[in-house]
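Supplied in structure tokens, the structure appears directly below.
A single protein chain has been omitted; all remaining protein chains appear in their positions.
Naming follows writing order (A, B and C), and every chain is counted from residue 1.
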Amino acid sequence: MRYLPHTEDDIRLMLDQIGVGSISDLFGSIPASLRLDRPLDLPPALSEPELIRELGRLADANRQNEYSRFVGAGIYDHFAPAMVDHILLRSEFYTAYTPYQPEVSQGTLQAIFEYQSLISLLMEMEITNASMYDGATGCAEAALMARRIGRKRKRVLIARSVHPEFRRVTATYLANDPDDLVDVDVDAHGRVDPADLESKLDEQTACLIVGHPNYFGVLEDLDALAGSVHDAKALFVVTFSEPLAFGLLHGPGRSGADIVAGEGQSFLGAMNYGGPSLGIFSTKDKYVRQMPGRVCGMTEDADGRRGFVLTLSTREQHIRREKATSNICTNQGLCALSATVFLSLMGKQGLRRLAALNLSKAEYLKARIRELSGYALEHDGPTFNEFVIRCERKPAADIHRALYEKKILAGVKLKDDYPEFGSHLLVNVTETHGREDIDRLVRALDEA
Amino acid sequence: MRYLPHTEDDIRLMLDQIGVGSISDLFGSIPASLRLDRPLDLPPALSEPELIRELGRLADANRQNEYSRFVGAGIYDHFAPAMVDHILLRSEFYTAYTPYQPEVSQGTLQAIFEYQSLISLLMEMEITNASMYDGATGCAEAALMARRIGRKRKRVLIARSVHPEFRRVTATYLANDPDDLVDVDVDAHGRVDPADLESKLDEQTACLIVGHPNYFGVLEDLDALAGSVHDAKALFVVTFSEPLAFGLLHGPGRSGADIVAGEGQSFLGAMNYGGPSLGIFSTKDKYVRQMPGRVCGMTEDADGRRGFVLTLSTREQHIRREKATSNICTNQGLCALSATVFLSLMGKQGLRRLAALNLSKAEYLKARIRELSGYALEHDGPTFNEFVIRCERKPAADIHRALYEKKILAGVKLKDDYPEFGSHLLVNVTETHGREDIDRLVRALDEA
Amino acid sequence: MNMYENTPGTTGLVFEEPLIFERSRPGRMGYSLPASDVPEVDPAAVYGAERVRESIAHFPEVSEPETMRHFVRLSQWNYGVDSGFYPLGSCTMKYNPKINETLSRLPGFLSSHPSYPAEMVQGSMELIAALECMLAEIAGMDATTLQPSAGAHGELTGLMLIRAYHLDRGDARTKILVPDSAHGTNPASSALCGYKVVEVKSGQDGCLHPNAVAAAMDEQVAALMITNPNTLGIFEKNIREIAEIVHAKGGLLYNDGANMNALMGVARPGDMGFDVIQYNLHKTMSTPHGGGGPGSGPVSVKSVLEPYLPLPRIVRREEGFRWDWDRPKSIGKIKGFHGNFGVMVRAYAYLREMGREHVREAAERAVLNANYVRSMLKDLYHLPYETASMHEVVFTDRNQKDRGVVTMDIAKRLLDMGFHAPTIYFPLVVHSALMIEPTETESKESCDRFIDAMRRIDEASRIDPQSFQEYPKRTFRRRLNEVLAARTPVLRWKPAE
Partner (left out) sequence: MNMYENTPGTTGLVFEEPLIFERSRPGRMGYSLPASDVPEVDPAAVYGAERVRESIAHFPEVSEPETMRHFVRLSQWNYGVDSGFYPLGSCTMKYNPKINETLSRLPGFLSSHPSYPAEMVQGSMELIAALECMLAEIAGMDATTLQPSAGAHGELTGLMLIRAYHLDRGDARTKILVPDSAHGTNPASSALCGYKVVEVKSGQDGCLHPNAVAAAMDEQVAALMITNPNTLGIFEKNIREIAEIVHAKGGLLYNDGANMNALMGVARPGDMGFDVIQYNLHKTMSTPHGGGGPGSGPVSVKSVLEPYLPLPRIVRREEGFRWDWDRPKSIGKIKGFHGNFGVMVRAYAYLREMGREHVREAAERAVLNANYVRSMLKDLYHLPYETASMHEVVFTDRNQKDRGVVTMDIAKRLLDMGFHAPTIYFPLVVHSALMIEPTETESKESCDRFIDAMRRIDEASRIDPQSFQEYPKRTFRRRLNEVLAARTPVLRWKPAE
């Protein structure tokens, strides 16, 4: 077996040195009755060529490439420069672990520091941690953090327009206190309903969680929301699943967000059936001791040279154990590196340009939809690269099916998550869509 | 432009420092009449996503994957472990050049030294150079080297069974002395015709060049040939295009070859439309000063530690100029590295196993062909993974076409290179062919 | 004595490299994007000028060649498994097969999306279903979820299952028993799940004793959460008896499976009485540690816990694989979508290449290596527990400390000699632990070189203990000032005022 270097001789010499007669003697501390007396029921070993064939078979069994697809809904199809993967394939990065020994981990550490800096700038937030698992768990951790900061204030208000996966995971994390999680309604513009919000904000409120752009692709009025929330002395948590929007839009920090938590997959390029993901988590300096997750800080080495270490670890489980701010240990390190390389390459101009491309394509589709009879845009407010179409001719499911037969995947049907949106499709357009793709979609909608 | 880091400011500052007013002033030494006064007539710049689409279009315009293919004829479809490419993608290897500064090139140098050692062992030869361009130019350089060693002896005998490309290139290199290149006939067994050879060997003969396995896939009787050639005081040159055969067969050095030159593409995995190739070139210690190409040697550094340098460079063009043993400068460095990693992984057992697989598959096909009526094996001698089928039913071209329509590529038609083999196909089977592929070929032949 | 003889560590040329921000110059670009093929929209017209940022202030502007060089240089300051021996205990730093990296990048996987209709992504789904089965078989369990992102996330999931199970039975329990040797994530996950953590002391032999468990066990205890083999590398030999005690009081038994590399194919937690286990695919199943993730923390359970597994469950129907959301007892979602799929591809490839024949061999040789290192070093380094080791061995600095050389010094000296350090100061039950886990992909010679280095370090601790303070010297940076970092945190670059 090519991954196992021991020769017969090695094994014999080692057993002799240890002073046992056989490999199975090494397992003597396992009571015989607990030992497995048969081979595992696994498929037989494959050689590399066979393995390539098997995984190729599975990859080919995914048929998405036959379709023109307009699905986002939290995971976006974006371009990633080839250079990024050349960095990710550097052994020194991907075969290392958490930088526990900073003297031999300065590469990982400086990259994390750059990641924290880049995300902080993008979000217009003071600090960012080294990553969370994903946007959904980040949202849940933001709720928990707000509850810690709020002390007695335990109620978490969450807009119904926050990504359904974020809401579900947050509910799971708050399962011990289901009543502490309260939905806030959405108004006809697809935004948080101000009246409903006002009626729910009180001295029990730990935080309000909104999405921006929200799940319907609509921008929230962050300034106004922040005002209301802060007036109520609660924390304002902004989540997102399309951080590329911040290439054009101001970061939530500018509106006074206290915690920003979202999904950074857009900066990784690949969709990968939804993971690995990247949990982005930023907050204000003053809340750093309540922040979950690792953080890297600048320091000096014994010669006075700049260097980096993991720091403020007294918040973390390996020191604080049951009193830790979170249980997270391994995070999404290589994804954070990937985003760091991506953002460095895109840079100040490129990220804006990429975002502008997304906006232009989505606006083009919106304009074409407006021209169609039997379809309407559900919300009137501005969106980024995703929005809701109302189908007035037929149920959305029928339209969706008709287009599917034409090898077009016309977004996702909103009904599953929002029963009130029974004839609505959430469609996404990115820089990967050519004008012809969009025109084909419009034609097919018209013909449906 | 992402590859060009200069900013407008940089350019202005640099021009000021240089003391010129504009970039075009830098080209002042080019007479105005010679400067191009228009943009180059090239296609417009493509962005990375567009480039990916364009190259994808070209790669997809290659349709070979729709076919079951039995073509070798000098370039073979072999498996290469994924690990090899992971090494080739190490920046430190592929973005370096010739190791002129050995202190910062020990990686390249040690790898070359290992390459020279591995190939010498495989060929059972004393020494190997750092690589030639390919098998064909290596063959030509072997002829030239034999002529240098032979001094007055200038005649090069070359078996007609040597790969046609090798023979063509050798003829090109010897174009000033076309009469010095003399063909030796092939007998009915597909081997060098001993009678013809004897009649041509004389005191003018610098060398005999044979292929082993030869172009027909047939093994030569190296021992006997070496005897005849050495009796005539000429050099014995063995070429090959399928070095994997030496996983089972003794290296030509064992039979007394003086020079071994051949194509190492089989150790690179990819066929790549025939290149990059790898020119393997080995000889005897006593001929080292006549050897073309670079060679790496072991030495010590200032602290007495083992290290490596390019050595014996007084043979080479940069020192010896018009008296050099060859004009070669840049060789096929990364291909030699690729072969080194491949051979290291395959190792003593694996290379043999891989060769045995090739033999078994080819013998299986031979056995099946023998059972078919209307087809015969042209040669009775042993072969490795390639052999000649005689089509007795119809012209080979018709059979070839009939199978092509069934998405089977039944080898190459020998007629183009050997008019006497008008109804013959040269077919190759490697480890990449499954039994069903072979059975399908046989069935299609039977039905043709 | 030449301390460095036989050790791989030496120095070579590496490069200083500023922060990416310090490489920035206005107007540089590292990107390459097509022109728009639709009318370009003015963002201010869409959003209103006040919402649109002029630019992303202080974002870097660098060319591609500079960016490449930047990250290549950073990488060269790092130590990975492909650089050398990496005996980081509890982390199973085994070789990451290269073919798995290649296969996980197949476009058919990369471009699959969790919201595509199931019939479009049958390949991804089949892989998930198959991996679930293989993991259940290895653990001796009945069902598996692949949703959790890492070990700690798997723990949390497992504990939530336990909570749901008890609640479903109308039995709202409040406590989790955790041995003192547990990894920090165990109490942290328990607390996050709303449980009170009750620590159970392990015995003189490093094992948990039935009477200690019995003493702590009552009907408020939801589960006992243990690592087996435990973080001392010791198999919990009383596990069956303990399981009975816990089960008798209606509790469940949780296995932190971080150490499954010791057991694969040899013994199955499900057969020992465990009800739930989380894997760390980035440990046991050879997926890369990535400098700290992404990992994957699947949870395998006995059938009693199956109804509570996270939503949605993969099921095989006549028409193919489907996601089943109709699981009323489920704890819900624990992560967005279906987990770190890219990691699963690698784990699946690993298990298919190892197969029935070699999975057990991996465990055997991991245990062989650890015991070999143990037997070669036990005369020089203090072994806090004499009990037999499995895949890792824990020493302490007791013998060296009197000479003034502590665990941290030993670790830093190892770095200088070209080895990664073991896990240090964990588990906490051992004073100044050195936790060594060679893994099965290290050869005997590799172990021998490490053993030799450890012997030389001991020798140096006798001869020249003062010198240790100075190390490491060969690394790109020498000892980093952690106190400074924590006292005046600088957590991001800021533009000069």
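We adopt the following convention: contacts are C-beta pairs under 8 Å (C-beta built on N, C-alpha and C of every residue); 3 or more make two chains touch, one makes a residue touch a chain.
What you are looking at is a predicted structure, and each value in this text was computed from that prediction instead of being measured.
**Q** Could you list, sorted by label, every displayed chain in contact with the chain left out?
**A** Within the full complex, the chain left out of view touches A, B, C.
**Q** From the list B:R353, B:R393, B:K406 or B:R440, which touches the chain that is not on show?
**A** Residue touching the absent chain, from the options given: B:R353.
**Q** Using the definition of touch stated at the top, determine which of B:R160, B:R191, B:K361 or B:R390 touches the missing chain.
**A** Per the contact definition at the top, the residue touching the missing chain is B:K361.
**Q** Which candidate, C:M376, C:L415, C:V429 or C:A460, sits in contact with the chain we can't see?
**A** Residue touching the absent chain, from the options given: C:L415.
**Q** Using the definition of touch stated at the top, determine which of B:P194, B:G256 or B:P276 touches the missing chain.
**A** Reading the full complex, the residue touching the unseen chain is B:P276.
**Q** For chain C, which residues touch the unseen chain?
**A** Within chain C, the residues touching the omitted chain are 8-17, 23, 25, 28, 32, 63-66, 68-69, 72-73, 76-77, 79, 81-84, 95, 97-98, 353, 415-416, 418, 441-443, 445-446, 472, 474-476.
**Q** Give me the chain A residues in contact with the hidden chain, please.
**A** 1-5, 7-10, 46-51, 81-83, 85-86, 91, 104
In this section, only the chains that are shown with their structure count from here on.
**Q** Based on C-beta pairs in contact, work out which chain pair has the most and send it over.
**A** Counting C-beta pairs in contact for each chain pair, the top pair is A-C.
**Q** Quick one: point me to the chain whose Cα centre is farthest from that of chain C.
**A** Looking at centroid distances, B is the chain farthest away.
**Q** Centroid from C-alpha atoms only, then distance chain A to chain C, rounded to Å. What do you get?
**A** From the centre of chain A to the centre of chain C is 20 Å.
**Q** Just curious, how far off is chain B from chain A if you go by their C-alpha centres, in Å?
**A** Roughly 49 Å separates the two chain centres.
**Q** Among all residues of chain A, which ones touch two or more of the remaining chains?
**A** In chain A, 48, 79, 81, 86, 89, 91, 345, 431 touch at least two other chains.
**Q** Return the residues of chain C touching two or more other chains; collapse runs of consecutive numbers into ranges.
**A** 28-34, 62, 64, 68, 72, 99, 101, 103
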